[in-house]
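Take this structure first; my questions come after.
As you look at this complex, bear in mind that one protein chain is not there, while each of the others sits in place.
Each chain gets a letter, A and B, in the order it is written, and its residues are counted from 1.
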Amino acid sequence: MKEVMLDCFGEACPIPLVKAQNKMKEMDIGDILIVSIDHSCAMKNLPDWARGEGHNVEVEETGDGEWEVVIEKVK
Amino acid sequence: MSSFKETMKKITSNPVYVKWLKDAWPYLTGAILLSLFQIVTLATTYNPWGVTGPYTNWGAWIFELFGGSVDKWYYFSSEGMQRTLENGFLADGGSVRNAGLILGALLAVLFASQFKIKKIKSKKQVVAAVLGGLLMGYGARIAYGCNIGALYSGIASLSLSGWVFGIFLFLGAIVGSKLLVKYFM
Partner (left out) sequence: MSETQAGSSIRRSSSSRAGSARKPKPNQLPFAILVLLLLIAAGIALQAFGFGTGWYLVTGLIFGYILQRSRFCFTASMRDPYLTGSTLLTRAVLAALAFTTIGFAAIKYGYFKAGLPIPGMDYVVPVSFATVFGAFIFGIGMVIAGGCGSGTLMRVGEGFYMQMLSLLFFIVGSFWGAHDFGWWKETVINKGFEVFLPDVFGWFGAVVIQLVVILLIYIAAEKYHEAKASADAH
């Protein structure tokens, strides 16, 4: 079980989502992906996508306009 | 000062605040509210919502600031256009509405305490912004509008042009996506 950090600060939509999708493909079940974002749309479309895929998802607001999306790969 | 902080905390942990001012709304809520105010806009201003039309006026005003003149341009030749240019920004409804849109989004992020300046991160972003802006500007002008004026308002106005715009917009977005992944990511 490993943790992967993905820094997407300053990235415009949809780059955080596409990067996260690519990262998730390389990861194993039980691994955790932590995506740092400051794009207000990504804090919605990234969790929406991951939940749709059936992963465990949490969104944490880490600062003003900054979030961490934590995704646990379950399948 | 501490009581002020406490009051702030009380407000920001209130469920009504969290639901309406902090959390993202479902997309469908957005669709319903946008439709409502589109309809209100048509009913009160006799025209649907548009965004890009005023940009040409902004261009003309900036051009005039540098001593240029658009009097001979076909696009600005109508009497209505000339009057709009003469009366200036604050009297141009579309221009004021665009300014309002910027400030409305600002208000939304401030109320959610989520405002943050996002600086440009790379040269790629500069190229993407310049090229994307130019393509959108030119495209919107010759196609009579953008996603709002030509697509949303066009289709809702029962105009065939809105549907044609939508089909080729979709094809353009696919090409744009390929370029984005290849060069701008």
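Keep this in mind: contacts are C-beta pairs under 8 Å (C-beta built on N, C-alpha and C of every residue); 3 or more make two chains touch, one makes a residue touch a chain.
No experiment lies behind these values; they were computed from the predicted model shown.
Considering the complete assembly, chain B touches the hidden chain via residues 8, 11-12, 18, 22-52, 55-56, 58-60, 62-63, 70, 73-76, 90-94, 96-111, 113-120, 125-126, 128-161, 164-177, 179-181, 184.
In the full complex, the hidden chain is touched by chain A at residues 3, 5, 12-14, 17-18, 21, 32, 34, 40-41, 43-45, 47-49, 52-54, 56, 58-65, 67-68, 70, 72, 75.
Note that only the chains that are shown with their structure count from here on.
Spacing of chain A relative to chain B, judged by their CA centroids, is 28 angstrom. Those residues of chain B lying in contact with chain A across their complex are 24, 109, 113-116, 118-121, 125, 128, 180-181, 184-185. The touching residues of chain A, when paired with chain B in their complex, are 9-12, 15, 18-19, 38-40, 43-44, 61, 63-66.
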